[in-house]
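All protein chains but one are shown at their positions in the complex.
Lettered A and B in written order, each chain numbered from 1.
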Amino acid sequence: MGSISLKNVKKSFGEVQIIPDISLDIKDGEFVVFVGPSGCGKSTLLRLIAGLEDTTAGTILLDGEDMTKAPPARRGLAMVFQSYALYPHMTVRDNIAFPLKMAKASKEEIDKKVEYAARTLNLSSYLDRRPRALSGGQRQRVAIGRAIVREPKAFLFDEPLSNLDAALRVNMRLEITELHQQLKTTMIYVTHDQVEAMTMADRIVVLNAGNVEQFGSPLDLYKKPANRFVAGFIGSPKMNFVDGPEAAKHNAHSIGVRPEHFKLSKTAEAGTWKGKVGVAEQLGSDTFLHVHVDGLGLMTIRTDGDQTFSHGDDVYLTPDQTRIYRFDAAGKAI
Amino acid sequence: MATAQTRTLSRIMMAPAVIVLLIWMIVPLVMTLWFSFQNYSLINPMMTGFAGWANYLYVIGDPSFTQSLVNTLILVGGVLAITVIGGTFLALLLDQPIWGQGILRIIVISPFFVMPPVAALIWKNGFMHPGYGMLGHLWKFFGLQPVDWFNQYPLFSVIVIVAWQWLPFATLILLTALQSLSEEQREAAEMDGANAINRFYYIILPHMARSITIVILIQTIFLLGIFAEIRVTTGGGPGYASTNIAFLVFRTGILSNDIGAGSAGGVVAVVIANVVAFFLMRAVGKNLDA
Partner (left out) sequence: MARNVSVQTRIGFTIAAWAIALLLFSPILWVLLTAFKTEAEAIASSPTFFPQTFTLENFGAVQDRSDYFKHAFNSIVVSVGSTLLGLIIGIPAAWAMAFAPTKRTKDVLMWMLSTKMMPAVGVLIPIYLIFRDLRLLDTLQGLTIIMTLINLPIIIWMLYTYFKEIPVDILEAARMDGAELWNEIVHVLVPMAVPGIASTLLLNVILAWNEAFWTITLTSGRAGTLTAFISSFSSPQGLFLAKLSAASLLAIAPILLMGWFSQKQLVRGLTFGAVK
């Protein structure tokens, strides 16, 4: 079991309020990702759940039990740190066994669980090495191994992949997702990489300046962003926003169109926006065009990789009318 | 890292250290202050009661006090001059590309590990003794009359011994500071066409300034309390010629059993040390956040 709920949780460091007021309900077995810009309080929120920081106000319930004041050791949660935080003086085996030793497990039980974790994570041949002698990906797996042996109520990950190179990151992403499917334990995962967020999460919490902007499934967030912040944050490349008379035509303060929701042509058509191609970023499968639209500014357009455009070409853009997002003056979706 | 629980634990963890140091700092100091205003002699139990400023007047009015104060200043100043200037040059020399740098470091630091009474006795008997000391032999070799160092120049002799012990300390710290001056900085200066002397004044010396300050302050703390070197060589004499404040308090309080006057001297020593400590704390404190 591992449901986590936060009720009106607030956190200030001295005078500075980092988390004004957050309530969240995370269901047992769910994979929840916290995303948001740097400094928005993701780690702080995670550490509040872990018990590494005190809440200023509010309650934290784990499986319905009030754990607001409980020390981390008693909460039954496991955490994987960005820095891995392995014990440098212990072998891989001892690192993984440490939580079990703290729980006073028997020798046989420890051996059995360590072996099992090592097999699951492909660490069997490294068990007698020190963390120093491991690669970044291996270290991360040891950190995960240390987390899974204690069979926690939930796993907390704080940007666990951000120290790895791009290729390895993709691999580890898959491994963690697979691990979740295998264990079916609640996981909270902090990242500011929205690809990680979209691909791994059952539900995503978008945080901004300590507030929850939206909490929903990845596709919900993509299709029905609650506000302009979420709309701009989720999706890559970013959504294009237009204010002023063009938005007024749609009865909105501002409108947004995603780069992939444009029709593109080289010849003029009715109702289209005219522009000049600036930079064309060709990725092979896709091409991202940065188009200077007359009177509306720079827009990013996604097209397939087969069409070729070059700098200075005139292009005509037609936004998909069914996929225009409208926002009011406060940025709320309408 | 700041839950109420860790904060409580951290207070408990710090308590023993804070409490023992608090007691250690306050109790004896208050007693010293108290005694310094009392008539209290271990020899003459009839002498009791409040003494007012009498002990202070007695101690400060005594010519031995003035002499001890002057001696203290000369001792501290002399040793500082020798060790800081000598240490700077030695550090610069050891920082040059030389063979056996590692071994040299060890050889140079050695005197610092020699316990004060041993240091004092080696110099007193092996080197400065007019009859069979090495310096005596050297003087005779050049056809000179050997010097009876501890009788003729008692304070100077003590300064030599103490400087010998502390020169390695200054050298080692200044050498460490020097080695942290990055090669790039030096090379940049060389590229800018600075010659050796300019480099020393404009690059090296400013870089070492803070370390030199720290060496001066830390040594001063220790040098104000020089005791064993005097105790086993001159015994403070002849007369009071090599008595410093620390030794004077010992002579008055423990050897002459005049607790009141000894305490007054102790209070004076505390005041002097506090002035120095104030500056040291500022220098070290500045470095705390860095």
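Quick note on the criterion: a contact is a pair of C-beta atoms (placed from the backbone, for glycine too) under 8 Å apart; a residue touches a chain by one contact, two chains touch by 3 or more.
The structure displayed is predicted, hence computed values, not measured ones.
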Absent-chain contact - pick from B:51, B:75, B:155 or B:224: B:224
Full-complex contact with the absent chain, from B:18, B:57 or B:188: B:18
Given A:24, A:62, A:78 or A:315, the one touching the chain that is not displayed: A:78
Interface residues of chain B (partner: the chain not displayed): 1-2, 6-7, 9-11, 13-14, 16-18, 20-21, 24-25, 27-29, 31-32, 35, 90, 93-100, 104-119, 121-123, 125-127, 131-132, 134, 137, 164, 167-169, 172-173, 176-177, 180, 183, 210-211, 214, 218, 221, 224-225, 227-228, 231-233, 245-246, 249-250, 253-254, 259, 262-263, 265-267, 269-270, 272-274, 276-277, 280-281, 283-285, 287-289
Where the unshown chain meets chain A, residue by residue: 50-52, 71-73, 77-79, 81, 83, 85-90, 98-99, 102-103, 146, 150
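Note that only the chains that are shown with their structure count from here on.
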Chain A to chain B touching residues, read off their complex: 51-54, 69, 71
Contact set on chain B toward chain A in their complex: 1-5
